[in-house]
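Sharing a structure, written as structure tokens. Questions coming.
Excluded from the complex is one protein chain; the other protein chains are retained at their positions.
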């Protein structure tokens, strides 16, 4: 296991296609082991979703392409995990 | 294991049939391993419930059909998990 | 394991019989593995209790009958779990 | 394992005998496996304590008698667990 | 294993001897397996500390004597655990 | 295992290169087992990120050099773990 292991993306999307379609398409990308899509906010025309992708040597550009093909826009990369071991963020007193 | 693995649905329903009926019917759908229904809010004529469905290669359209046959309306898909591994949403400082 | 697996009931009861009697009677119902009764609120004549019942293929109607025989009234079904696997409710940003 | 398995009691007691005496006496009752006494509030003449008793087929009347013999008064039964399996209370959105 | 198994004591002490001395002395008492001393508050002349002592058949009077020999005063016994099994306090809605 | 085992760094960086590049480069440094980069704050021109690096006998100077080569500035070292065992920070009442 190496390279990108987990990505957390803040994405804006129209209501269609629905999140089940995003999750299925992303889960079919090579090296992706699992996908979680959380609804953050829902507006009249759009939805803010948080996408968590787990895998091995993830290809960020292909993930981005699939999201954009479905009409989504990546607003920010909220977390990136890379390397042999999945490292969790440590809570500090500066948080 | 593949496809849709967990769905969290925000649903509005009339008081009848009661949630035990919803849970039993949904648990009998093919590929569903378990169902949790949480009462979120109760009004004079309706109830807001949160349905969590766990399984393998879940069929969203059939789940939706069963909920609607029982008089429920899906307001939003609050979480979707897909793929070989069940991925939990990562808490970020943007949350 | 199948059918109803866990029920969380919001119940109003008079002070007598006391909750130990409710817990024992409910634990003796067929297919019930365990019962937890939590005191939520206590008033001059009544008590609000939260009853959690764990088992396999639970019979809701019999549970309801036992509660009513003891003078209790079910105000709401706060959670229902059904199926082969006990599924916990997932915390979402909509909660 | 059956019958009453865990009791949480809200008790008022004078300062003497001290809580170590309550804990030891209650732990020596038949079928009791362990006792936890937590100090909730301390006043000039009295103390509010929360007593958690774990065991198998607990005898509530004998537990009550021991507490009263030591000068304590049971204000409320805050939790009762009964049956083959120790069931924890489920946190719901109604809490 | 029996008798007193865990004690949590609220103690007031002068700055000297320091808490490392309290912890070492208490850990050398017969039947004591481990000691944790947490600083709660620090004043010009005194310190409030919380002492947690784990063991088997603990001798409260000897523990008290050691604390007093070192210049400490026990303000309250905040928790007592007794019996074969270490029972944790259960959080209730009355807390 | 010895030396520096985990570092948590508060870093300011321009938007480019993006955090996936930081995570990959840092994960390729000798002795690094894994890297987590969390987005703390996003401004018009810069991003505050928290970098957690796990490994064995980590070389702080090389890590710093890689971060600076990518245009990042280390604002503070929020946590350092060293030695044979990874020790977590203990929450105290002074926190």
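When the chains are written out, they are named A, B, C, D, E and F in that same order, and each has its own residue count from 1.
Just so we're on the same page, contacts are C-beta pairs under 8 Å (C-beta built on N, C-alpha and C of every residue); 3 or more make two chains touch, one makes a residue touch a chain.
Fair warning: this is a prediction, and the values are worked out from it, not measured in the lab.
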item	value
Contact partner of the left-out chain, one of D:18, D:40 or D:76	D:40
On subunit F, residues whose C-beta touches the chain left out of the figure	2-5, 7, 60, 76-90, 92-95
Absent-chain interface as seen on subunit A, which is shown	92-94
Touching residues (missing chain, whole complex) on subunit E	6, 8, 10, 18-20, 22-24, 26-27, 32-40, 42, 50, 52-54, 76, 78-79, 95
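Heads up, the rule we're going with is that only the chains that are shown with their structure count from here on.
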item	value
Touch-network distance, subunit C to subunit F, counted in steps	2
Rotation, 0 to 180 degrees and nearest 5, that superposes subunit D on copy subunit F via CA atoms	155
Residues of subunit A whose C-beta touches two or more other chains	38-40, 50, 76, 78-79, 95
